[in-house]
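Dumping the structure here so I can ask a few things about it.
For this depiction, one protein chain was excluded, whereas all remaining protein chains were kept in their positions.
The chains carry the letters A, B and C, assigned in the order they are written, with residues numbered from 1 in each.
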Amino acid sequence: MRWQTSEQIATIPMRVVGPIKIIGTEMNDEVSVPLATFETPLWPSTHRGAKATFEAGGIRALIIDDRMTRSILLESHSIIEAHETLINLQQHKEAMMALVAETSRFTRLIDLHIQLVGSLIFIRFEFTTGDASGHNMVTLASDYLLQWILKRFPELKYVSISGNFCTDKKVSAVNGILGRGKYVVAEVTLTKQHCRRFLKTTPEKIVALNIKKNLVGSIIAGSLRTANAHFANILLGIFLATGQDAANIIEASQGIVYAEVRDNHLYFSVTLPNLIVGTVGNGKTFDYVRENLKRMGCLEERATGENARRLAIIIASAVLCGELSLLAALTNPGELMESHMKLERQKNEGKSRD
Amino acid sequence: MRWQTSEQIATIPMRVVGPIKIIGTEMNDEVSVPLATFETPLWPSTHRGAKATFEAGGIRALIIDDRMTRSILLESHSIIEAHETLINLQQHKEAMMALVAETSRFTRLIDLHIQLVGSLIFIRFEFTTGDASGHNMVTLASDYLLQWILKRFPELKYVSISGNFCTDKKVSAVNGILGRGKYVVAEVTLTKQHCRRFLKTTPEKIVALNIKKNLVGSIIAGSLRTANAHFANILLGIFLATGQDAANIIEASQGIVYAEVRDNHLYFSVTLPNLIVGTVGNGKTFDYVRENLKRMGCLEERATGENARRLAIIIASAVLCGELSLLAALTNPGELMESHMKLERQKNEGKSRD
Amino acid sequence: MRWQTSEQIATIPMRVVGPIKIIGTEMNDEVSVPLATFETPLWPSTHRGAKATFEAGGIRALIIDDRMTRSILLESHSIIEAHETLINLQQHKEAMMALVAETSRFTRLIDLHIQLVGSLIFIRFEFTTGDASGHNMVTLASDYLLQWILKRFPELKYVSISGNFCTDKKVSAVNGILGRGKYVVAEVTLTKQHCRRFLKTTPEKIVALNIKKNLVGSIIAGSLRTANAHFANILLGIFLATGQDAANIIEASQGIVYAEVRDNHLYFSVTLPNLIVGTVGNGKTFDYVRENLKRMGCLEERATGENARRLAIIIASAVLCGELSLLAALTNPGELMESHMKLERQKNEGKSRD
Partner (left out) sequence: MRWQTSEQIATIPMRVVGPIKIIGTEMNDEVSVPLATFETPLWPSTHRGAKATFEAGGIRALIIDDRMTRSILLESHSIIEAHETLINLQQHKEAMMALVAETSRFTRLIDLHIQLVGSLIFIRFEFTTGDASGHNMVTLASDYLLQWILKRFPELKYVSISGNFCTDKKVSAVNGILGRGKYVVAEVTLTKQHCRRFLKTTPEKIVALNIKKNLVGSIIAGSLRTANAHFANILLGIFLATGQDAANIIEASQGIVYAEVRDNHLYFSVTLPNLIVGTVGNGKTFDYVRENLKRMGCLEERATGENARRLAIIIASAVLCGELSLLAALTNPGELMESHMKLERQKNEGKSRD
């Protein structure tokens, strides 16, 4: 048995949709967005949302929080010892911050949270990582911190450099509550006319559907901090097109749609508390990735971290477009019927579809 | 603003790892597995797991359950009316099964579950869909069923063809409990020697790490039906390489590692209750996809559904290899240190890494 | 160290509120409801809800499902063996049903669900238990079934008579999705006038508050199949007053409020999928309990199980009254302020309050 040497490529169809008009406090621009996907109806659907929100004056979007985490896992002999460690570490936050700053150019420790389960010690380090998504940076920094702690408390035992309290690429509540990635909110207000003309629906219909399907439906599905129709589709499309680690759509898809009718207008928002994205690092060196990032204005000369923040705002805005468009379609049984009939015709004509 | 016309491609690096030896009741074969990923360390890591399990005699894997779902959402005037609908539908399961069988060649209704929330009616239809993952097939069949129900109960109102009780590409408990996709379990037994030689670890270390990190760590992270280290990475790699809808890694990553020491051996298993994959349909017509599926023996002449089942078994086995290898590495702080040092050297030499 | 012998009593203040008017298909009556609680404001608050719904014509309430569960946990040598067990058990459902019917007067096996995690076998038996809540009945029946299975599959090993897939007195998704206890829905329609006169609020305000607090607020709290303000308070009050095992408020509190404005009226519903209650058995022999059950008409000569069903319907209706009343109060900041001032005055006058 020998290691397979030849490297090949998987090719995913990619198109650009938009432009999406974004009018937040951090960015104010019109940006076209690439989506790499096997689900080709995603392109016209997301594009429709872009058009509707463009005509409505644009999407307000901004970042509420920004951090990347890694939790190490240690073990002590007793809860007494574990508790002493906890107290001591909380008193030496600044020393650990200094340590991280010394050993890295871009990684900065900004906070830590500790949980004890019996004598197990889970320490969740929270960092900023500049324009990188930061997976490796936080592992490296956590490794230094781990060494430092083990030297300081020689009676503790190493269990794991990652204790799943991070938590990476797995559903959780902790990421939404303590933060992991960029916490982005995007919102738009559409008139009754915009809803009818561009989305063939009404504000009331969208709001009612969101309550019944996204809120109540997700609750009975036993979902967790998730209330949306298909954030995952748009996230996957952009993540692949921009060289992100697409396994992070798992956290990123744990987001919420909140909509209401305000003075006959539709207020529509998407909240994504866990968008882990970067503009440098792994996957960002491919030509098509750089071209895509460049087209979105995410490779400019800016203060550290600003390109990645811009990218996150654009992604959340695209998610809003895709979500709004699908919900609008779902309010309209005729529209779905029609697209189904098309599918069926294709099937009858021998084009296999799943 | 005009629709962007030119279609491009995103290219994801892809390599084949293995062969993985699988010795279940449904399949007994050695298969090499393609992984498309920006995270290149995934290749040697998963390959190491393949080698270790190969030498140990192979992975036992099989499918426990197999279904695809779509939940429609209707509304009635009162709980009284909603309850009558529920009773009536449960009495007419066979009529609905017949309806689906008439309108589709491969889709079969096998069960349904109904939940009422006030006067809202969530009906979760469960189907088999042959060798397709079945997203569109179940939507189409649900659409027919929806028409049939609305004709039968004209006082009900349509809310949505999808009510999030399905649930597609979103974290949930319902998919694991009632089933969505293929429920696959894969397991292997390794001797102490195999653990040492191929994974530089011991059965005891792997078992302890799994309990502390994957079980306890996931619980305190507020995870949901999830206890693993990085199922998502391997799933994403194979999903992209085989033309799957990779947004379904969200459900698929909700799986559990269970390990124990048995007579000094390591018993190691992965349970994936929600693997939504197919060998025909969307994304399966690309040359590299067909080549990959063919190499894995998933395009053979077989009974309907058998190719997709084989693919699911292979994927779960690859997940086992990747998970086992990472857990082994995590038990060994020195090993991680070393790989970090490599990363750092690369950084100092100007190769940026995130 | 010797066993402490003297038995004492804890005394909880108890008052009757109502009558609550219930107009479901299963029962149509006016019933006063006892609440035992240290939180004395619960009495006037729930009473207010009773009065408002009484004047509005009454509460429609009924039972959707009814079962009690226990999951046993076994272990096999491999997933192959575990899978064979699963197949075999599913084929012998009727034999197991017969076994249960032979060994008990009231316990009946109605379904079973099996989950495999590696070679672990979780078998969730689902029973009806007549008028008892059934904790002991299902344990006893599961014990017989366990013996029967171990005799049939001598290679399996016993792990536990309860494997937490039941699950008793612990938060879960499984109880809501597969059912445990009585699944009760109660709803009411109030005019704008009723809302104003009896609840000092409007339909619009109640609906908006429910969406923002109970639905969205619970989602961001990382709640699970739970969207209400204080089901637990009313449940605890009635459980203690009627001799129930009050630890079951944990499952019972996992319920959902759904409300909407319909033709200017308020449609308000509570859905409680997990109400585990009985009218016979442990705790039901105390004089005050029997008196309370009798006053509610739950000790009549009826078909087996009907008294317990009636009790469940009454409880859900009381939960509706308590929830509606609190939500109404919350829509009205002035009302809360006033009650706070009262609290403060009491505090200043030396009556300590927490």
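Methods note: contacts are C-beta pairs under 8 Å (C-beta built on N, C-alpha and C of every residue); 3 or more make two chains touch, one makes a residue touch a chain.
Please read all numbers here as calculations on a predicted model, not as lab measurements.
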{"item": "Option from C:Ile22, C:Ile59 or C:Leu73 whose C-beta touches the chain left out", "value": "C:Leu73"}
{"item": "Residue in contact with the excluded chain [from A:Ala56, A:Ile123, A:Ile161 or A:Val185]", "value": "A:Val185"}
{"item": "Residue touching the undisplayed chain, where the options are C:Phe54, C:Phe125, C:Tyr183 or C:Tyr267", "value": "C:Phe54"}
{"item": "Residue of C:Ser76, C:Ser253 or C:Ser325 in touch with the missing chain, whole complex considered", "value": "C:Ser253"}
{"item": "Hidden partner interface residues of subunit A, rising order", "value": "24-25, 60-62, 64, 78-80, 82-83, 86, 113, 115-120, 173-174, 177-178, 185-187, 222, 224-225, 256, 258-259, 267, 269-271, 273"}
{"item": "Touching residues (missing chain, whole complex) on subunit B", "value": "173, 176-177, 208, 211, 215-216, 218-220, 222, 224-227, 256, 258, 260"}
{"item": "Residue numbers in subunit C that touch the chain omitted from display", "value": "1, 3-4, 6-19, 32, 34, 36, 38-39, 44, 47, 51, 54, 71, 73, 75, 115, 117, 120, 122, 129, 132-137, 139-140, 143, 146, 158-175, 177, 208-209, 212-214, 216-218, 220-224, 226, 228-233, 235-236, 240-241, 243, 245-247, 249-250, 253-254, 278, 280-284, 286, 288-289, 330-331, 333, 336-337, 340, 343-344, 352-354"}
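FYI, only the chains that are shown with their structure count from here on.
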{"item": "From subunit B, the most remote chain by mean C-alpha position", "value": "C"}
{"item": "Geometric centre distance via CA averages, subunit C-subunit B, whole Å", "value": "34"}
{"item": "Distance from the mean Cα position of subunit B to that of subunit A, given in whole angstrom", "value": "21"}
{"item": "Set of subunit B residues in contact with two or more other chains", "value": "115, 117, 120, 173-174, 177, 222, 224"}
